[in-house]
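Every protein chain except one is present and positioned as in the full complex.
Then we have chain A:
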């Protein structure tokens, strides 16, 4: 994919986002325009899901779901963003990104092809290019997406935020429910449990004793003078 192709995708993405945000486009039109602009109309749902899953696994790695799992690179044992439900979150009805996912995945795959070509890495045509990269290569590629002068950086910034929301907050679910079901991310953080009514209270919250001298110039209300 050439530089100008990439710029076309970006433009379509930005236009689609802007259109959606002012209600100017309906979702299917947005999806169609983004997909055709990206020349990714042939990319099936599962290629998109695989590519985005692999992106999420690069940010917050987890263990393979099965021995043949290619999406998850298997860099660690225990849960990562995929186990934490990132795919469900990306399709959340609260977010208007779902129609854009094929184009975003195509953009990442285009980067993977360019990355592989420069380094003479052979990519199997049977899976998405990004999924074909090793964990080390995925890590190097993703790091580069955040270079301050990278054109697509805002897209990856938003996407990483969403990956974090899936793992660190179980954003696709009510928190009480997520904890009750043992959400892998919240469990990993050891997020505290609520009271029986589903609300948090911490009667024990303080060491309860003076731990430092106060600043000599403190006003009556406790502010700096």
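Here is the rule we go by: a residue touches a chain if its C-beta (ideal position, glycine included) is under 8 Å from a C-beta of that chain, and two chains touch if they have at least 3 such contacts; residues count from 1.
Throughout what follows, contacts and distances are computed from a predicted model.
Chemist: Can you work out the missing subunit's protein name as recorded in UniProt? Choose among "Cholesterol oxidase", "EF-P lysine aminoacylase GenX", "Succinate dehydrogenase" or "ATP synthase subunit a".
Modeler: "Cholesterol oxidase"
Chemist: Which one touches the absent chain: A:52, A:72, A:97 or A:110?
Modeler: Within the whole complex, the residue contacting the unshown chain is A:97.
Chemist: Residue by residue, what part of chain A touches the chain that was omitted?
Modeler: 17-18, 20-23, 58-61, 75-76, 80, 89, 92, 94-97, 139, 142-143, 146, 154, 157-158, 160-161, 163-165, 167-176, 188-192, 194, 198-225
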